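Removed from the display is one protein chain of the complex; every other protein chain stays in position.
So, chain A:
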């Protein structure tokens, strides 16, 4: 099986450690993941702001980069959702039948990380070791667009040493919402403050989620509050082992 990593533009440019952790985790599980260097972005930032024409080049690069693979794995529920549910819109807008059929071929191959691990590889115990108290925020697009259900939770529960605390009002949006975070910054921050409060109430040391962008928002609030809680991507927690615990140094 040829597996490609969709690292996502946010991880590529801002959180490369999340991409590295995903690679390390997948190799440990015997997947020789490839990184198609032609990839750029799924197109979501433009689509969700209403700029469909501007998303066309990104979607073209996307299908070119990932065509021919058996599976595409990505450490982002949001980008997986965009690839599976929005790229068709962009192709239709471009009026390009070849692009539309390419999207139809590639988009079903895209799996969010927890889906790939549980559904494709069939594992919940990935052999991770992470002796910390964590809480988990199920990001909106993982939860409601992809319907990943309890897969991330099952993965976390199998991590040795990890103590999982229940996050109150977990299913409620953190307020990131892409450009919503700056176009409606006040409302976004109000939502995020409540999320940060719930996170703090758990007493967890680490907030875990499957989307770096949501973590950047909640983590940015927690950090500004000097809350003493850090954020980590699910991939980073699952990549941690006794030998390689440096993710949380």
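In the analysis below, contacts are C-beta pairs under 8 Å (C-beta built on N, C-alpha and C of every residue); 3 or more make two chains touch, one makes a residue touch a chain; residues count from 1.
Criterion: contacts and distances are computed from a predicted model.
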Hidden subunit of the complex - UniProt protein name among "Phosphonate C-P lyase system protein PhnL", "Lactate utilization protein", "Quinol oxidase subunit 1" or "Sugar ABC transporter permease": "Lactate utilization protein"
Hidden-chain contact residue, picked from the options A:30, A:50, A:95 or A:122: A:50
Interface residues of chain A (partner: the chain not displayed): 7, 9, 11-17, 19-20, 23-24, 34-35, 37-41, 43, 45-58, 60-61, 65, 86, 89, 140-141, 144-145, 171-173, 175-192, 216-217, 219-224, 228-231, 236, 246-249
